[in-house]
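With one protein chain removed, the remaining protein chains of the complex are shown where they sit.
Up next is subunit A:
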Amino acid sequence: MKNIPNSHIFKEPEGYFDTLPKKVIDRRKTQIRQVYIFRAAIAAILLVGLSFMFLLQQPWVNEADYQVYDPDIEDEVELYISSEIWQAEDVLLLSDDPNEILDKMIEIEYVAYMSEPDPMDDDFWF
């Protein structure tokens, strides 16, 4: 054993140590990026999963529940209008789309107007 030199017989490729620091730093950055992406993906999956479970656990609200006819409300509205607390503009502003109501009102009024006999017609001929 004593006659055998303890020199290093393993050679590395030429320039290996010149490039190693950059390789290590770049590889570390890539790993960190991958960890962030992985964590973001896990967070997104968890968020979607939890949202989905939350929605599944909700008692589904029947759409018809919103449309229950409540005669008291209509009476109250009538009372406000007849006592002139609310003006026409106030009532229209309660709606999401006042123009639609106005259009409907004009349509109804116009049809009613057109279907009525014109009292002037008789006068014209006599």
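Here, a contact is a pair of C-beta atoms (placed from the backbone, for glycine too) under 8 Å apart; a residue touches a chain by one contact, two chains touch by 3 or more; residues count from 1.
To be clear about the criterion, contacts and distances are computed from a predicted model.
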* Asked: Which name from "RNA polymerase sigma factor", "Peptide/nickel transport system permease protein", "Aminomethyltransferase" or "Cellobiose-binding protein" does UniProt give the chain that's left off?
  -> "RNA polymerase sigma factor"
* Absent-chain interface as seen on subunit A, which is shown -> 1, 3-13, 16-17, 20-21, 23-25, 27-28, 31
